[in-house]
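Sharing a structure here in structure tokens format.
With one protein chain removed, the remaining protein chains of the complex are shown where they sit.
Labels run A, B and C following the written order; every chain starts at residue 1.
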Amino acid sequence: MSASKPVATAILQLICPDRPGLVSELSGWVAANGGNIRHADHHTDAGAGLFLSRIEWDLDGFGLPRPAIPAAVAALAGRLGGEGQVHFSDELPRVAIFVSKQTHCLVDLLWRTRAGELPMQVPLVIGNHPDLQAEAEAFGARFEHLPVSGATKAQVEARQLALLAEHGIELVVLAKYMQVLSGDFLAAFQSKGPHDHRVINIHHSFLPAFKGAQPYHRAWERGVKLIGATAHYVTEDLDDGPIIEQSIVHVSHRDEVADLIRKGRDCERLALARALRLHLRREVMVYRGRTAVFQ
Amino acid sequence: MSASKPVATAILQLICPDRPGLVSELSGWVAANGGNIRHADHHTDAGAGLFLSRIEWDLDGFGLPRPAIPAAVAALAGRLGGEGQVHFSDELPRVAIFVSKQTHCLVDLLWRTRAGELPMQVPLVIGNHPDLQAEAEAFGARFEHLPVSGATKAQVEARQLALLAEHGIELVVLAKYMQVLSGDFLAAFQSKGPHDHRVINIHHSFLPAFKGAQPYHRAWERGVKLIGATAHYVTEDLDDGPIIEQSIVHVSHRDEVADLIRKGRDCERLALARALRLHLRREVMVYRGRTAVFQ
Amino acid sequence: MSASKPVATAILQLICPDRPGLVSELSGWVAANGGNIRHADHHTDAGAGLFLSRIEWDLDGFGLPRPAIPAAVAALAGRLGGEGQVHFSDELPRVAIFVSKQTHCLVDLLWRTRAGELPMQVPLVIGNHPDLQAEAEAFGARFEHLPVSGATKAQVEARQLALLAEHGIELVVLAKYMQVLSGDFLAAFQSKGPHDHRVINIHHSFLPAFKGAQPYHRAWERGVKLIGATAHYVTEDLDDGPIIEQSIVHVSHRDEVADLIRKGRDCERLALARALRLHLRREVMVYRGRTAVFQ
Partner (left out) sequence: MSASKPVATAILQLICPDRPGLVSELSGWVAANGGNIRHADHHTDAGAGLFLSRIEWDLDGFGLPRPAIPAAVAALAGRLGGEGQVHFSDELPRVAIFVSKQTHCLVDLLWRTRAGELPMQVPLVIGNHPDLQAEAEAFGARFEHLPVSGATKAQVEARQLALLAEHGIELVVLAKYMQVLSGDFLAAFQSKGPHDHRVINIHHSFLPAFKGAQPYHRAWERGVKLIGATAHYVTEDLDDGPIIEQSIVHVSHRDEVADLIRKGRDCERLALARALRLHLRREVMVYRGRTAVFQ
């Protein structure tokens, strides 16, 4: 059902208490306004009594003018006692990528953006090392080198937040950034509260195995036969944010730590690219620390 | 969204020409009758202008009495210019399994049925060899030994059809049957016409590679690095029926043909069991020689 | 290189300090005795300075009579300052399977044994519940029901050890036994010391994630996108023994805990069966808490 032609669509994401009739009510609202539904996905979390819905419809022919839709969606969500948001497929979010020294994830994301796989703009790349300046600038992004140390962290994060605001950034991707963002940073950037998830990280293990530092070394020590990577939203609880995508690869006794790192790079860039694509297409919804992925 | 409690549901499968408003119309129909929708999945084949829908709702509290639902669904489908059918999750279909000498698929299917993974009854097992009589009878199924030869094929198929009718069989599973069913047999058993798919086969290759006989030998000769299995609906065009599920496994130069056969058995039973579960839960819809799998 | 004909072979497994010339020395020893090598695999752990070797050769035509081979191998290993053992492919080990209430692993292992996939004998099945008596006896194994409670554990383990001795058991497989074996039991059964690994367990998570109890519930809570199973040798450190094989399957937000358990069963039986086959073919060697798998 992927749109083969670039037709602009509206995408509704709504979470509310479960009760009978919600699917009908939501699709009826779209239909009453003349909208042609392309995708409609729903999920009920029976334990929590929650209903999640993602509905995508053509903007062409829809009765409400685009600027009026967000307020109408908010009113609809309010009537249902829940929260809703709407995105438009032709409005490319502005994304900042945070990096350190490793190139593979950044190069991959920029290549996929150019190739049309990732519907986003990347005006800004921030590195705590200067190594990836050339890659960022070749793409047309501004590169900011902001070294981080324990003493300067608060100051650097303030500068990062200023840059994000200046560039109108909606989403931050940690592409092997190797630094922990503070709770203050997260609260400031995700200002709509605890349900506002706008930072995606790639962790180099299949979480929750090997949380924390040096997962490949620890995986080698443990003698596992599979290693992996996990793309997740960042929360204050390190490596415990909602998981979007996981990828694994087989390893053997022949593989040294360096081989795990090499094989892991392919897992990392695939998991991160897939997760980011899902997010950008508004196919991910977060609830109770977990994600529903409608694809 | 899998129901953790065995609550009886109705499952609507509908195919009709695409037009705006269908999602709303179908879910509105369920809601108008007081139905609480558990799952609603849709797919549009833009090229063919077709709309496919699967909606599952609780029977408890639904306004129409169960016996009245099929006619109401037929009327609804008729209004939309399409075809619809409804199944009830607590009515276990009667399934016949056709076998030859190999045990792995039959043993696996019967074990899964007992374990509650496959919502079906198996009153009948037909073998063209007598080898699996004990397995069938230990499960409580009647075993019929009907040897097939070129000369007797028509006669044997007539007997098979009589047995299927006698036992009220709704679905036939070819669990390594190793015989081709005639077009006449298929037409007689799938009497509602070309869209009536009620025979599932497991083919021991990742189709369309290695159609026909001895796929493992040919895979070994070709030196492939992956082998697989394909579960599909049976049509008159051998090995060309709509694919439901495919499974693969890695092989290496160390594997002899016997190893491919051994590894392939695991692929075969997994692919067949998954496909059958999808079918039994009415999660598969066939259109234009392809399947939509709503899971 | 899998033997398509059941020709009897000798299999040498040797670990010794690494130094130049070992591959030549070992293969030279086989050749000097007229042995035709079918497989020769080696691994060097550079960090530990260890050399591991597995060599398999035809017994037919070998210069030493079978009864003289173990002593000759011990002498060879002694000269190299290491440890060696030899097995003969036509001597099927006697294996006891410990079970609780779940059937899937036991049924699978017994089916594979009958099908010739697992070269072993199973004279004994021990259950802490009586549920699997019929499955064991249908195979021809003796079933012993030995309920375990905190108070009786030591006494029950003494009885288990007596049964293992009585039946000449070489290997114990915990096929969803759901009980922890004491260090005393392990020491008594694996009497050759800490390098003697003769108990294989299947754990229902991709270790080291979700060690301990109820891994599927915890995986669901965490919202992972992959679940798995791990077959490993049992040591005193619960869930920390050397890993032989791991298997995973994708899950989604649609899967309830019951679905994770169902999907996990397929992972469990595949990982356990593969690990057991590797062990029985003497393709696994343990060193430093890890395994080398020569396949």
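FYI, contacts are C-beta pairs under 8 Å (C-beta built on N, C-alpha and C of every residue); 3 or more make two chains touch, one makes a residue touch a chain.
Since the model is a prediction, treat every value here as computed from it, not as a measurement.
Novice: Can you say which of A:His104, A:Lys153 or A:Lys211 touches the chain missing from this structure?
Specialist: Once the missing chain is taken into account, the touching residue is A:His104.
Novice: Given that one chain is not shown, which residue among C:Ala31, C:Ala162, C:Ala187 or C:Leu238 touches it?
Specialist: Of the listed residues, the one touching the omitted chain is C:Ala31.
Novice: Thinking of the whole complex, not just what is shown, which of A:Glu170, A:Asp184, A:Glu236 or A:Asp266 touches the missing chain?
Specialist: A:Asp266
Novice: So which bits of chain C touch the chain we can't see?
Specialist: Missing-chain contacts on chain C: residues 1, 4, 20-25, 27-28, 30-32, 34-44, 46, 61.
Novice: What residues on chain B make contact with the chain left out of this view?
Specialist: The list for chain B reads 43, 206-210, 222-226, 228, 242-246, 248, 252-254, 289-293.
Novice: Counting contacts across the full complex, list the positions on chain A that touch the omitted chain.
Specialist: Within chain A, the residues that touch the unshown chain are 1-2, 4, 103-104, 107, 111, 115, 117, 254-259, 262, 266, 270, 295.
To be clear about the criterion, only the chains that are shown with their structure count from here on.
Novice: Could you tell me which chain lies farthest from chain C when each chain's centre is the average position of its Cα atoms?
Specialist: Checked the centroid distances; the maximum from chain C is A.
Novice: Could you state the distance in Å from the CA-based centre of chain A to that of chain C?
Specialist: 42
Novice: Which positions in chain B touch two or more other chains at once?
Specialist: Those would be 1, 4.
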